[in-house]
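Of the protein chains in this complex, all but one are displayed in their positions.
A, B and C label the chains in the order they appear, each numbered from 1.
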Amino acid sequence: MIIMKKDATQAEIANVVSEASKYGVRCDVSRGEVLTIIGLVGDERRVPFARLEVMPGVKEVRMIETPYKLISREYNEVFRGKDESRVIKVKGVEIGGIEPVYIAGPCAIESRAQLMRIAEEVKCAGAHILRGGIFKPRSSVHSFQGLGAQGADEAREALSWLKEAGECFEMPVLTEARGESQMDLIAEYVDIVQIGARNMYEQDLLGYAGRTGKPVLFKRNFGASVEEFLSSSEYVAAEGNRDIILCERGVLPVGKGKSFTRYTLDLAAVPAIKKETYLPVIVDPSHATGRRDLIKAMSAAAIAAGAGGLAIEVHYSPAESWVDAQQAITPSELADIIDTCRKIHKITTGG
Amino acid sequence: MIIMKKDATQAEIANVVSEASKYGVRCDVSRGEVLTIIGLVGDERRVPFARLEVMPGVKEVRMIETPYKLISREYNEVFRGKDESRVIKVKGVEIGGIEPVYIAGPCAIESRAQLMRIAEEVKCAGAHILRGGIFKPRSSVHSFQGLGAQGADEAREALSWLKEAGECFEMPVLTEARGESQMDLIAEYVDIVQIGARNMYEQDLLGYAGRTGKPVLFKRNFGASVEEFLSSSEYVAAEGNRDIILCERGVLPVGKGKSFTRYTLDLAAVPAIKKETYLPVIVDPSHATGRRDLIKAMSAAAIAAGAGGLAIEVHYSPAESWVDAQQAITPSELADIIDTCRKIHKITTGG
Amino acid sequence: MIIMKKDATQAEIANVVSEASKYGVRCDVSRGEVLTIIGLVGDERRVPFARLEVMPGVKEVRMIETPYKLISREYNEVFRGKDESRVIKVKGVEIGGIEPVYIAGPCAIESRAQLMRIAEEVKCAGAHILRGGIFKPRSSVHSFQGLGAQGADEAREALSWLKEAGECFEMPVLTEARGESQMDLIAEYVDIVQIGARNMYEQDLLGYAGRTGKPVLFKRNFGASVEEFLSSSEYVAAEGNRDIILCERGVLPVGKGKSFTRYTLDLAAVPAIKKETYLPVIVDPSHATGRRDLIKAMSAAAIAAGAGGLAIEVHYSPAESWVDAQQAITPSELADIIDTCRKIHKITTGG
Partner (left out) sequence: MIIMKKDATQAEIANVVSEASKYGVRCDVSRGEVLTIIGLVGDERRVPFARLEVMPGVKEVRMIETPYKLISREYNEVFRGKDESRVIKVKGVEIGGIEPVYIAGPCAIESRAQLMRIAEEVKCAGAHILRGGIFKPRSSVHSFQGLGAQGADEAREALSWLKEAGECFEMPVLTEARGESQMDLIAEYVDIVQIGARNMYEQDLLGYAGRTGKPVLFKRNFGASVEEFLSSSEYVAAEGNRDIILCERGVLPVGKGKSFTRYTLDLAAVPAIKKETYLPVIVDPSHATGRRDLIKAMSAAAIAAGAGGLAIEVHYSPAESWVDAQQAITPSELADIIDTCRKIHKITTGG
């Protein structure tokens, strides 16, 4: 972290960047109102900080130990002089703003008709963003992998339906990119790229997602601590992309025998993460519980815990859903949940 | 599970109990409005069910596979014809009733003055039940184990303060029994006996607690699934004591590195347990998070998830607290939390 | 930790003990060949170390941060000047000595005949110590809890069989004490008291076990880190009883779906614990795997990892075993395992 003097010139900044870059690190130049800070991204072991410290225009060199300095609230506060949370704007929807955002849609896109109907119904129910899976990560190669698995044409077609549904019902759209080879195609069609829980450690995929310039909905792995989750997010931020929406979706259950939920939703991670980073944090109660009958309780709890939004799987006829049928709710249940959540949000924010 | 005929006589019931008891099981006789059911407690492998089935007055014999049949909602519904939740009444306070209950007090009782002051302040803040630790379970033998560890006289004195504070401020009181040898003494002074998370697997201790006849506040072990938690509760119920208050207080965090909370609060367990059993479920956000700054968010979330109450550690001067200082909140913070929780409860119950 | 001068008198030592005891700690006086060390057991926060340091005969006061200083190798080395491992001698059997010890017997004692037959057969197979469960900890109150659960007379009878079998076949015997109320009775009959995995956190039970003066076979809880395991052992040592045999028996499996073993046997804990403490460490492959067909592989691996012995469940007819039938092996399988383990031990110790 190199802090430049107030009156450092552009040339001085460029000089420092050029010098630091010789040692295999990239430079994240962040121009605040008062100071310009050059964050180093990568292996800093061989950077000769003593030499950098005496270069013209340099005010100070500070070592930041945290593995997620670019997204940390502390870094932002200390060096940029403000304690603000990030608001990500996508086609008129604000994520991380005052009101929680509701992301809804089918687990997997099954057909144009299915998607259009769900899109219309979730929009009416109060959802802001439309989700729909095309490339599905599955534990078994013998399960349905999404329409995207059926060929390049099918993938493109499903993506075009998603784009169309978003335009038709005026919602930004998102889908998951499971592998690097799908990234460019997906980025062409959607407003937000999702990186799923299974891929949280995929630094190459994360870097790729960051470079699309699209906001990234980033899910915590079920075996990862909060620290590992934030450290992984830093791979997106390191590409200069700070439009990261963090999503808690449950961790591995403990103990022997039945846990009665698919994963253990870690709601305390929501306020904990909000203290660590300025990024918005949302919750996915559908994958966390895997149980339709618990979605309302956990949605209410998530908003009460301070979540900036929810991602919920919705189907007009949950039992017919090709994937994860037992966790989808109906559009009218969604409307009821959003209504309850709005009231809770008002209370917890003193409104 | 032996279901007696509608018109079975007392003698017939007694006969069945006597016969079944020969095979090393105890009988839990439950007289409903319509039917009398004899639940067998213990190892059923050697019970000759075929012989019992043809005894006079017996309508039916049903095998129940679940390890927690006595406390299961299903057992209650199927055999007793009602789907009711249990309301435990202690000195005018209803646990499991319409309104959530708030249990508050110091982690450890340090002196009479400390306890009386906290009791008064948590009462004013809206708490219903007073808690205070006298026998503290600690990971290290070299830590403060509570006043109870300093001798029999000190233990009795601290218990008498607790009783006095409860009477003075009109609150039922509770403290933890860590070992069998403390149980009788504790039961003499308190209204509710607590079994802590570390002792969840202690079947002898659980049986002992059940036999005191006092309501038991029973905490989930941090390494236990919900099924194991309920199976352990059955040890209390097997003593004929169904006044069990289940308490979620967090499970072991996953992953490497920092989790930012002491344990992972499993809030989805609250509605999940409520579907399985008719017993009240409360939440302890203090031990779960170990962080004062997260208590409010997690209290609100717990009530939104449907918790029937909260157990919170309070100290007028948290920093001076001898144990767990970093997780205690002040009485005025408690008042604010109870106020918010009441509003949320009203919303989630459609009030 | 108070280190007395080389020429400190008995009176000086007694004075220090007396003074320290005023502050609610107990003193563990350890007379080495060169120095006498007074270890403080309990809450040290209020001990005025500055005052103790200037008392006659005191050489030095050192704060030890570890929660298991009494059993730590480092404490022993630094203050007592030797790096020795503890050898526990029970009726001619050395635990922690050069050769690994083999503990074998039925999961649960079912009858005198069953026990005598198994005792004879495991002795022939090469076992050194006889085990047999009388008080069985079980997840469900509706499972067989051991003969001890059937009444005081049955418990005493089963214990007398165990003692008889031990005398008859010249093996020390051990059984598990599950609750405080069984401890005195058990200690009357057996040579080694076992504290099971479910009870690892039971500090009152541990203290009680320590006070019997019998060697304690102490099992790691399935949700406990090695540090927690050692910290709990300190509760036994704090009673002045250092005859503690540590036993690794598996921790909770990770992930979703089948793990194919009952628990995850943490064999790296064996050499890791041996670096931390001077106590012997053994392994229980039966409960860890829950699979008869894996016992040999894991026994061999445990000895290769440096275990000082094995505890294995044996039944002449595993399928008839009342408890844990799927994990018991036959006496002839035991003989084969002991033979293989002896050869491996010879190799790994360079013999």
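Heads up, the rule we're going with is that contacts are C-beta pairs under 8 Å (C-beta built on N, C-alpha and C of every residue); 3 or more make two chains touch, one makes a residue touch a chain.
Given the structure is predicted, the values throughout are model-derived calculations rather than measurements.
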Task = Consider the whole complex, including the chain that is not shown, and state which of C:E176, C:D266, C:D284 or C:E333 touches that chain.
result = C:D266
Identified contact with the non-displayed chain, of A:V17, A:V41 or A:A335 = A:V41
Message = Can you tell me which of C:I37, C:V251 or C:I312 touches the chain that was removed from the display?
response = C:V251
Message = By the contact criterion defined above, which parts of chain C meet the unshown chain? Give residue numbers in ascending order.
response = 221-228, 231, 251-261, 264-273, 275-276, 288-289, 291, 293-294, 297-298, 300-306, 340, 343-344, 347-348
Absent chain, residues of chain A that touch it = 24, 40-45, 67-69, 137-145, 149-150, 178-182, 198-199, 201-205, 221-224, 228, 231-232, 234-235, 238, 252, 322
Task = Spell out the interface residues on chain B facing the chain that's missing from view.
result = 139, 223, 252, 254-257
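In the analysis below, only the chains that are shown with their structure count from here on.
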Request  = Please identify which chain has its centre, taken as the mean of its CA atoms, farthest from the centre of chain B.
outcome  = A
Ask   = Counting in whole Å, what is the centre-to-centre distance of chain A and chain C, each centre being its mean C-alpha position?
value = 48
Query = Which residues belonging to chain C are in contact with no fewer than two other chains?
reply = 139, 223, 252
